[in-house]
Every structure is written in structure tokens, then in C-alpha cells.
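Written below as C-alpha cells is the structure these notes are about.
A single protein chain has been omitted from the complex, and every remaining protein chain is retained in its original position.
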Amino acid sequence: MLLHTVKTSPFQTLAISNCLDLLADGDTLLLIEDAVVASQADHPLYAQLKLLADQGRLMVLDADLEARGIQNRIGTRCSYLDFVALVIKHQSQLAW
Amino acid sequence: MLLHTVKTSPFQTLAISNCLDLLADGDTLLLIEDAVVASQADHPLYAQLKLLADQGRLMVLDADLEARGIQNRIGTRCSYLDFVALVIKHQSQLAW
Amino acid sequence: MTEKKMGIINRCLPHGSAHGRESLDLTLAMSAFNESISLFFIGDGVYQLLAGHSPADILQKHYQPLFKMLELYDIENIYVCSASLRQRRLTTEMLIIEVTPLAREQLQVKLAEQQQLLSF
Amino acid sequence: MTEKKMGIINRCLPHGSAHGRESLDLTLAMSAFNESISLFFIGDGVYQLLAGHSPADILQKHYQPLFKMLELYDIENIYVCSASLRQRRLTTEMLIIEVTPLAREQLQVKLAEQQQLLSF
Amino acid sequence: MDNQKTKFSVVVTGAPYGSQSASSAYQFCAAATLAGHEIAGVFFYQEGVLNASQLVSPATDEINLPDLWATLAKQYQFPLEVCVSAALRRGVVDQQEAKQLSLAQFNLKSPFVLSGLGQLAELSANCDRLVQF
Partner (left out) sequence: MDNQKTKFSVVVTGAPYGSQSASSAYQFCAAATLAGHEIAGVFFYQEGVLNASQLVSPATDEINLPDLWATLAKQYQFPLEVCVSAALRRGVVDQQEAKQLSLAQFNLKSPFVLSGLGQLAELSANCDRLVQF
């Protein structure tokens, strides 16, 4: 089980897209930094992320949403403490 | 008339895509650094770039192709001296 | 030596990179020397203006209030890409300053008018 | 203290950034301490291995020959994403070292086997 | 493993200013220590080596990330290892390297130390979880 972390916007880079290509069934995706916009804006990968969110596998770092004044529409908001717990819960982390 | 310069791969960033959205009729696109792969690989924007190339409006920096061992399939290869001349020929340059 | 019509283009989200903050610094400083500055917010750049930034918890500088200085510094040509707003479910009312929304073709015309462009 | 199964993932083109070069440096150095290293080349990372780099004209270091050291350093698990090759019209014969091409599902399995991942 | 102490090694590849990632890494380390976990060490690589400069001088209303790293590392007693080859290329040198390279100045901040990639191998072996930023 991998924890994938993505930090860039789906409007700027293909990191989320490249990540989704390799995301396995038990894996979790955590959006941090600029990537948190993917939980709010309309972009080509939104539907795919919503599916992940419905399975409880999409997390969004709270502090990064707040910093940008963005309200997420999908995904579970989480704190840095939750981030630490997510790393522990998964065998390894992959930073995109 | 603008000279648009893009330096990132279409597999990594949306710079080429965002650039094409704003490219006006008389504008030229110059691919430099990692962006030169866009003149060789199969990617979603290839057909659009080929159209530009057919109009003589797609340039590819020679030294960056050579450095990566890549052969361009579309676009006009150009040197740094040509790059300088392109900047002079256009009213302004927009770096993506 | 004459001032040039200069377009400053903002394309990035706030805080993930320093582009937005350093673009604003540059804009405010340049305005003392150049009265022909136009600002463009396209793509993720529109989030620079979305009211309600609160970056203390991520240790970043809260520079958003400085956008209010643009008016004091007589920078009035502030253009926002309307398609970029729509795609992000934003409206001009949600932005912290008054802006002129432009469609793609209008943006192309405005960009072509500039003699120099800086992109952040 | 026991060595971990470590996967090192290469995702970038050569020369535009130092990711490829510094990933290779790290791999070669780590191999003296860890015998359980696997290398992955996915997306634009496959260009790292495309024979024929010639970066002298862009003032960058020609580090590609160092990939030949992987064999001497007993790094044998070298996986390349076959879809990424196809999309770039490349074949394993065009690469400077011998690699194992993997389909997406096989890559997922290999990645899941690693205890630690570093991505460049 | 959830209810016990976990040992983290953290790899930082972003500069202290200009991109957020080094600051995210710092906040992750701060949260991990707060939760009672242990940091085996932080390894600075690529642009991350710039976190080790004593010359970073932000305005007074901004955070100084090199200072924050130094304080956290002292408080929780973990090493801040800076890859020497990545550092030299980017202009981060300690007093000894400066002497060897005939440079009149140096800029490595204490308690950051220049070290080889072998230290990363040790941090990798000596942790439960490796995290990269």
C-alpha cells in the first residue's frame, strides 16, 4: 500500500494524471500545497478523483486549503498530524 | 506579434497547452529545453503543433534536441543565433 | 529611454511557489517608474485574487492584502481570464480587487498591445 | 538497522533539470550500502536512457555514460514503463542499457514491493 | 504500528524559499515530533541543500526556515545531513570545504553538516518510514 503525495495543480502539471496512472487498488492519494485545488475546480481529472474520494482514498491537507481560501468539494480534509498517521499506515510514500 | 517560449515537456506540465490557448494568429512558438520532446513524441497536442509547424510557426532549439538524442518530426530546427533573431522579429516574448 | 507598455502575467497559485508574491512585489516597485503597466491573471493565477487567503498555518507570508495597494499606485489595467474563473467556479465578486474579465480573444488583443511581457 | 528494499523512480527528461543526474549519483552511491535497489524509469524518465545524448552544446554535464556503471555496481532490477516507451516511439533497443519493460499492472506490483521510494 | 513510536527519515529536495516543499517538510517533522514519534534525521538533497545556508535573511515578518530546522533538530536531537556534492554545486560550503577550495567565505549553518550519500543510506536503514518532500 502506497501513500501518493501530489503538490502541484492539475492546471499546471500532469503529476495527478501520472499518479493516477500508477495508483493501485489499496493506495491513497494525499493532495498538498497547490494540488489542493484539484478538490475544488473543474478539471479533466475531477470525476476520477471523485471516485477515489467516494472510496475514502482521497485526502486533502486542510492548512493548504485554508491558505488559499479554497473550499474542497471532494476528499477528506486532514491535518499534518493526520498526514503523519497516513505515512505510518502505508508501507511507503511516493512523492510526485 | 509574440514569440512564445516553452521549456517544459507536454508530459510534465500544461505549459504548451496553456500557451496554445492564448497563441494568436501571427505568433510563433519556440520549444526549448525539455519542451523539445513535444516535436517528437506522441502526445495529445501533437496534431495541433503539427498544424503550427505546417504554417512555419513552430521552432525547435537544435542544441536541446541534440543534448537529449531526440530527432524532431515537426517544427523548424534553429540555433541560438536564430533564437536571437526570432526575439528581434517579434514585438515581445512570453516565457511559459 | 522611454517607459514601455509592460504586461505582467500571473499564472500560478499563491503559496506553493513564490511567483505570486514576487510578481506583486515587482509590480508595485515598477509602478513608481512605469505608468504603463497592465496586469493579467490567467489560469491558476486567478487564485491570487480569491478573497480569504489565510497562510499563517503553512508558515507563508500573507501578502494578499498588498493587492489593495494596486489602486493607490494607480495600476488600473487589471485583466482576468473569464474562462479561467469559470473553470474554477469563481466569479469576479469573489475577488479582493476590482478587475476586468476578458474572453480569450480579448486577452490576445491586450497581450499583443504590450511591448514587454514578464510572466510569473 | 537493516537495508530496505528501495525503489528509485526516474520521471524527468535529462538536462532540463538535474533530477536525472542527481538520481543516478544517488543510486550509484547508495548501491555501496544497499543491495536491494530497484530502478524505475517512467514517463519522460525513459529519455534518460535513450542513447545519443550530446549535451556539450548546452553546457550540461554528459552523465549518460555513467549509466553503464549500474551493471558494475550490481544493480540489476531496472524497470522501464513500456507504455511510456511506446508513447515516445522508443524501443528497448534504443536504450543504452538493458532493461526490463513492464506493463502498468506489473509496475504497480513492483512498486508495492518496495519498502521505501525516492522519486526524481 | 499505529499506537507505538515510529522512526521517520525525511528527505528534503526543495529550497527554503521560492517553493513550499521545504516548509511542508518542516511542518511534517514538527507534527511527527509533536505526536511523540522520532525523527532519525533529515537529509537535504538537490535544491534542499539551500536550507543549510546561514545567510538566508528574510524580512522580520517572515519565517526563517534554516533557523526553524536548527531549533527543531536541537530540541529533538536529530541530525541535519546535507549532501556535500549537491551542496558544493549550489554554493553551500562549510569552513573546511571553503579552505580546501580556496574560498574566502563559507555559509553552512550549524548544526547542519555536510555529509555523503552514505548518510542517506544509514537514515534509510535506520527508520521505519522514509518520507520525501
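Each chain carries a letter (A, B, C, D and E) given by its place in the written order, and its residues are counted from 1.
Everything below uses one rule, namely that contacts are C-beta pairs under 8 Å (C-beta built on N, C-alpha and C of every residue); 3 or more make two chains touch, one makes a residue touch a chain.
Since the model is a prediction, treat every value here as computed from it, not as a measurement.
Shown chains touched by the undisplayed chain in the intact complex: B, C, D, E.
Even with one chain removed from view, chain D keeps its contact list with that chain: residues 15-18, 58-61. Contact between chain B and the unshown chain involves residues 7, 32-34, 63, 79-81, 83-85, 87-89, 92-93, 95. The omitted chain makes contact with chain C at the following residues, 1-4, 6, 18-19, 22, 25-26, 29-30, 32-34, 116-119.
Everything that follows uses one rule, which is that only the chains that are shown with their structure count from here on.
Taking the mean of C-alpha positions as each chain's centre, the chain lying farthest from the centre of chain C is D. Taking the mean of each chain's C-alpha atoms as its centre, the chain lying closest to the overall protein C-alpha centroid is A.
In terms of their C-alpha centroids, the spacing between chain A and chain E amounts to 25 Å. A separation of 34 Å divides the Cα centre of chain C from that of chain E. Taking the mean of the C-alpha atoms as each chain's centre, chain A and chain C sit 27 Å apart. Shown for chain B are the residues in touch with two or more other chains, namely 11-12, 18. Within chain C, residues 11, 15-17, 43, 58, 60 each touch two or more of the remaining chains. Contacting chain pairs in the structure are A-B, A-C, A-D, A-E, B-C, B-D, C-E, D-E.
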